[in-house]
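Yeah, one chain of the complex is gone here, protein chain that is, but the others are all in their spots.
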């Protein structure tokens, strides 16, 4: 495995927005377990031979911190998840307990400013700051990250959004440039909370990754800012399960000239993300990307339907049933159905680590603005219209080849 | 649709080994229906924009003929299939009735020499030739094809094997070159029947395509002969359903570094192909390719199991259930299941037409020997180790690009 | 088969509300085909040995008529369904063409008075009566049925509602007795349209069956009237597919003391019923019964979710995916999933014929009011709280035994 091969003198930080959630705490468990060599990097793309020789940060170079709006600590988050979803080996958890405790100290109170009701309802930290404007919130976030960096003497920090999904946010002309945007930073409703974290990271010159469907850095003004500050940005919405399958299956039907008549996807899940999606406003954000990918891959628009429901007993096990109805030669109608039973956090966490490593690398290489070569990680890749997973993989492979030929 | 765009002065023949089977008769129905413009080329890869401007033969340039060991005619084969599988529009069948009757006259008795018991048991034509040696059988086949060509004044003929699967055949040193092979042509057990048809086609200088798992042209001596005679050859075993899915899904798991623990595929079907597979010897041939593809795509060998059962009531509807068990980050075990309900003949027939068009093109372009760019059509592509469908598609696209840039 | 064994001198009518829909026209095709002996009574419970010796009407004793709000005739409805859903043998349709034409003459314009917008939008008959009050509409319906009876010299008529689902309707104290109800019959919004047909049938002394989730006879005042007039009534909402499965599977889990944690059902269908359910108001009526049955069988209420979506390409093929999550010994969580691919009309039509035969029998036996022994046919059986299918079957078998021991 190539993760152990790297130089240990560089120190980097991963700052998670929503650090105590399922994905956040699994990232922590995973990084610690890799460091203690009590797990393998299964599920991490950057551990594949493709990345051999690339100067990525190894697990023991990472320090973890983040924002959260809920009380708690990493160990109890991980333990609850392990028990409720029947996952993780208890001996691994025990082995990394001290790292989790140490990193829990780096978790600062987040903000619910313009986060929407469903998310605000989850907030139970007594020390949430009472910031009243985007400007104020951003300043406070910047200070938290900066303090984290100083205390741990980090060479770089990457900020990754792994918080629950906000309601969709409509951009206006005022979001069109960093100049206009800066003028409105005293209007509490001007930016959704995910974009405040993005602003803070980008403005600090750090790489920023949006693993969620929330707006994050997908604001023209923030892309401006990223270029100005030299911050690499990537997003949005990690492609971990059902949508990943859509992005390999839809191209197959297209290549075979089989016409998709309808594509129905029904998702059920029971973790906190699912709970937030119970609010129809938050759900709307999630559905859009999941649903439109099929039409974006094909050159026509079959009837599609995607639904997602919160089913408590499933906990972190997101189960998707997809029914694809298609027409072949001489009008014959046929069907493909699949059921995907995936553990959300275990699918997302290794990709978050991959993205952190690749964004940190991009930062060191002075790449700024959107990292289009990371499209294969996302449901709605910023700056890229290609949704075919194998073509997105080719884009990534070409980027890596460029690095290696230097 | 680009199939109408071609010049009509060239005349080509498609000679089907097993012309009256489900695939053969659907090819006939489809070609006739395309000619009468009462269906669309759905399911045909060569009707995609990728092939725009390529000099492929249009449906009205084709005459159809073939060998079969069973009595009957194309119209009754098609009508039986339509009734038993609840497929095809009766108005389409009526519209092309005269073509089917005309082409039925071109169907000559095949041979059961070394075809195995299960296939021999299907033979019920009273006029089957009593050839006693490969040499004699090949001569008779050549004469049939040559006669077909002469009567219809064809510029070219392509021979496609769409007959039921033979038992697997073990090659020996004597099959290693055309010289050695020719010396043994009086030994009735020296070559399986599929290879006799292949020999006849290749020796005549015509392109030959093996759409089945039977041996066909996959004999070193016959590859020799193809190069000597300038015959393009392609095969083997059309990739139409479950295996196609394996060839897009296995690369997805590999790209995401998710370790496949086991991959089980259970196929059920009820057509004549299924009946022949009831014989464990014939089934062995089919299973091998279906089962090993996963290990050939991955760089390790998970436990795999593929079974196929003859379930009469399903008729032409091949149904496959696949269960993929895989391990992700931190040892979490997850599952993907899919059910594919495809109509075998309707999936295979358009690909047979595609292959005929592409092999005829290759023949005109003086390409001889194995057409490796056709790997995406086959479960066991001759001369190619690549099984990843998207990479195979890239190979085909590159070939087409070469044509277009001339 | 016992359907041929009955005396042919009695003549009965089946009057279908929504005669030209998928279920209605399949009932017509089936009755005619049984009469011409070109199909078997597959799917009809009353053709089972259980009913041997019971004095039920045979297919050739039936004349068919009904109401509809759409133009058209039975032959074209049946032919469209056959083509769009790839079902039915064309030779059967041809064989019964004359019956379908004859019966089409018995179809009278229905009414859209208080039917809801989604159903009203389907109405395209130019001769729809412009009734303005329930009283007027009922009188007109009674006249249509009475005229049907007279013209065909029928001994009895049974009225069956097979029309599309209305929005749910809230009953008030004024619906509580036939006296109160009669006083409000000039208020156009007082009764939903399904109850007007029910009123007309019951008031005429005929048996009435409600095969839909619409209100129909499920109004205390109408139950009163049924007892007064000696009319047998049965309903509501035919149990044909997913819910039938729930009613055998939920008791199995209960008997084994396996605790259901959640039960999710996702239905997709593409026929006119599906189209009407696209309107959330109409869907609400359908969902309620489908969803609550699990909790009604168990003695606790697990989380349940049932959804239904209109997917045009599926036409009459209703496909349901159910995911049952349950807990066994020592807290182990397990899963049952099923996919049901059923053709709605072909599942419903034989049960409609069964119900017509059993309701006509009850009429002759002077049974009046709710026929509780027919609970096994319905999702929401009137007057019965038992939802376990095998126990409902026992109720029916006991009723039949009573008949036979006389």
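As written, the chain order gives the labels A, B and C, with residue 1 at the start of each chain.
To be clear about the criterion, a residue touches a chain if its C-beta (ideal position, glycine included) is under 8 Å from a C-beta of that chain, and two chains touch if they have at least 3 such contacts.
Since we're looking at a predicted model, the values are computed, not measured.
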{"item": "Candidates C:45, C:159, C:191 or C:219 - the one touching the absent chain", "value": "C:45"}
{"item": "Which residue of C:20, C:233 or C:249 touches the chain not shown here", "value": "C:249"}
{"item": "Identified contact with the non-displayed chain, of C:26, C:115 or C:303", "value": "C:26"}
{"item": "Chain A residues that touch the omitted chain in the full complex", "value": "83, 86-87, 89-90, 339"}
{"item": "Contact footprint on chain C, counting only the chain that is left out", "value": "26, 29-30, 33, 39, 41-45, 47-48, 87-89, 92, 244-245, 248-249, 251-252, 255-259, 327-332, 334-343, 346-347, 349-350, 376, 388-391, 393"}
{"item": "Interface with the unshown chain - residue positions in chain B", "value": "86, 261-262, 264, 266, 268, 302-303, 305, 307, 309, 311-314, 319, 321, 323, 325, 333, 335, 337, 339, 341"}
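Keep this in mind: only the chains that are shown with their structure count from here on.
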{"item": "Rigid-body rotation angle, chain C and chain B, from Cα fit (steps of 5°)", "value": "180"}
{"item": "Chain centre separation (chain A, chain B; CA means) in Å", "value": "44"}
{"item": "For chain A paired with chain C, centre-to-centre distance based on mean C-alpha positions, whole Å", "value": "49"}
{"item": "In chain C, residues with contacts to at least two other chains", "value": "86, 339"}
